[in-house]
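Here it is, the structure in full.
Excluded from the complex is one protein chain; the other protein chains are retained at their positions.
The block that comes next holds subunit A.
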Amino acid sequence: MDADSDVALDILITNVVCVFRTRCHLNLRKIALEGANVIYKRDVGKVLMKLRKPRITATIWSSGKVICTGATSEEEAKFGARRLARCLQKLGFQVIFTDFKVVNVLAVCNMPFEIRLPEFTKNNRPHASYEPELHPAVCYRIKTLRATLQIFSTGSITVTG
């Protein structure tokens, strides 16, 4: 499709989602009352903490599992997670930073040409699935890389996985 001008294909990572565990039970009420920049969602049982420095939104459960979203790179995700753990430590919990794992990376890429979705789907039968009533993009799954690409007709492509 785009063989010769591979040079100018900018692909931007827009979101990195990671999880880590603090090996201790966290008191959500205490975090909600004493922490800065926190939102307590009692009906679901979690606390949202938004950090400004690396722009991170973290979802904290009382079991000690934390999910971190909003980072722009894997490095930043790790920094943000560590900073978060430090925050919790300052609030008085015995936090140990374990099991850090990047779960999902979302990237956006733009093709300089438009794409004809029905023909594309016909040529890539098993991998591509297109349902115009449900979603205007073709969903192309690559099993080997465990990646899902959403291909829009304007040429922009979203890669997750």
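We adopt the following convention: a residue touches a chain if its C-beta (ideal position, glycine included) is under 8 Å from a C-beta of that chain, and two chains touch if they have at least 3 such contacts; residues count from 1.
The rule we apply is simple: contacts and distances are computed from a predicted model.
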Matching the hidden chain's UniProt record against "Alkylglycerone-phosphate synthase", "Transcription initiation factor IIB", "Exosome component 5" or "Septin" returns "Transcription initiation factor IIB"
Interface residues of subunit A (partner: the chain not displayed): 114, 116-118, 121-122, 125-126, 129-134, 136, 152-154
